[in-house]
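Only one protein chain is missing from this complex, and each of the others stays in its spot.
In order of appearance the chains are A, B and C, and numbering begins at 1 in each one.
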Amino acid sequence: MQKLRISTEVVGPHKDIVKIKVSGFLDAHTVPEMEEVVQSLIEKGLYKMIVDLEELSYISSAGLGVFMSVIGDVRDNRGDIILIRIPPKIFKVFDLLGFTEIFTTLNQEEEAILAFTKE
Amino acid sequence: MQKLRISTEVVGPHKDIVKIKVSGFLDAHTVPEMEEVVQSLIEKGLYKMIVDLEELSYISSAGLGVFMSVIGDVRDNRGDIILIRIPPKIFKVFDLLGFTEIFTTLNQEEEAILAFTKE
Amino acid sequence: MFQVLRLKMKQEGRRIVFSIPGETDYLIQIRSLISTVASEVGLAEEELYKIETAVDEACANVIEHAYEGEEGSKPIQICLEVTPSRLIISVKDYGRTFNPGTINPPDLSKFIKEKRDGGLGLFLLQSLMDEINYTSDPRGYNELTLIKYLKPQ
Partner (left out) sequence: MFQVLRLKMKQEGRRIVFSIPGETDYLIQIRSLISTVASEVGLAEEELYKIETAVDEACANVIEHAYEGEEGSKPIQICLEVTPSRLIISVKDYGRTFNPGTINPPDLSKFIKEKRDGGLGLFLLQSLMDEINYTSDPRGYNELTLIKYLKPQ
């Protein structure tokens, strides 16, 4: 059993959006792995991120912290972090902490791509 | 979640065979329930028993003890205890303790009914 | 059955206690253990998830702050107790003491401006439980108690 799996894929008509698929457990133990992936995208100038959480089984506040710490930078560079397919119990945690007001949360990858393309 | 469920049903052409369906956990805690069912059948003179273990998730040595303590009586009264549909991991426990040599173990209810009817 | 378990635990002060190494590797196990024990109390899936998360946050804080990331030797002790009206979980550490004070909702806009990657745990933990309480014992340990009210059955 692996604790956290992260895969990235370039998507969208201009191939400038990165879909990050996260599955497993995003807790204080695995958070450095997530940080590393996000940081390396930022270093490459890839600021349009779709984070697919459908297969995420657990998130702790440290997991949310990863998104909180970079969203400012990302938006300053005309990008965004759009969270898609958040499982209900994980959505509650985002909601409790006010993240659903700050982040865009959508159901489908297509909607997220559209949101980036329209801008 | 219930720990142990036991249901009994009269089966066979002469309606003199009792099928005992056991599911859940048969451990030192639940063994008295199993004992009670078996004892009440014996008191009613029902000595032909088919024990269906397909949905049993766990058995401890105390569970096996129930069958060991009554098989003598049951056989003395022209009956038997036939164990059917034993899950592989539970079969191993029966086997380790030598129960598979003493008890008849079969795959199908029909085979067990046939074994009782032929006698 | 839940009823029976609850009453028994109450009547004679029964407790389940775990002691687990204070390292983030073990958080996944701590969550499973909590869920295993708490599921016996008859709590719904959703409540179990909240309790798991709260205990995980408490333990992550112990590891990061009370033990300040020092690897290994110190354990975290988790104690579960059930009364007919409450599930009480205490998380004991043998490290640094702090004063949680009043825990306010995080000011996200400010946190984002400051690029903070933390500061959400205590508020989350408090939001997920019905009561929390932190004490420091002069014998050298701190205890964070997490309480969930149980619906009468």
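One rule holds in what follows: a residue touches a chain if its C-beta (ideal position, glycine included) is under 8 Å from a C-beta of that chain, and two chains touch if they have at least 3 such contacts.
As the structure is a prediction and not an experimental result, all values here were calculated from the model.
K.L.:
Quick one: which of B:11, B:49 or B:66 touches the chain that's been left out?
P.N.:
B:66
K.L.:
Can you say which of C:14, C:96 or C:115 touches the chain missing from this structure?
P.N.:
C:14
K.L.:
State which residues belonging to chain B touch the missing partner chain.
P.N.:
3, 25, 27-29, 35, 58, 60-62, 64-66, 68-73, 89, 92-93, 96-99, 101-102
K.L.:
List every residue of chain C that touches the chain not included in the displayed model.
P.N.:
4-5, 8-9, 12-21, 23, 25-26, 28-29, 32-33, 36-37, 40, 71-73, 75
Operating definition for what follows: only the chains that are shown with their structure count from here on.
K.L.:
Which parts of chain A, given as residue numbers and ranges, touch two or more other chains?
P.N.:
Residue numbers touching two or more other chains: none in chain A.
K.L.:
Using the touch rule from the top of the page, what residues of chain C touch 2 or more other chains?
P.N.:
Nothing qualifies.
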